[in-house]
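Here you go, one structure.
Of the protein chains in this complex, one is absent; all others appear in place.
So, chain A:
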Amino acid sequence: MLNNKDEILSELTGILVEMFEVDAADVSVDAHLSDDLDIDSIDAVDLIVRLKELTGKKIAPEEFKSVRTVGHVVEAIQKVMAEQ
């Protein structure tokens, strides 16, 4: 179910709406997490935990250090899914 970017994006959008009550319409690959979606570093910690459940893979917080946009999160998920 997490095979391509679009599927990952739609899954991620659902999570962001559910966890942080962001407006689904605001979520795009270019959306900036803190500026556009008001997701701060504490939220990011919670998001990492949730993504672990989703992917069943461990995501190192360091991987998330450089994450700024929704697109970056999608890439990070894609990367861990590719690691077998």
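Assume contacts are C-beta pairs under 8 Å (C-beta built on N, C-alpha and C of every residue); 3 or more make two chains touch, one makes a residue touch a chain; residues count from 1.
The rule is short, and it goes like this: contacts and distances are computed from a predicted model.
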item: Chain excluded from display, named as in UniProt, from "1-acyl-sn-glycerol-3-phosphate acyltransferases", "Catechol 2,3-dioxygenase", "Inner membrane protein YebS" or "ABC transporter ATP-binding protein"; value: "1-acyl-sn-glycerol-3-phosphate acyltransferases"
item: Chain A residues that touch the omitted chain in the full complex; value: 19-21, 40-43, 45-46
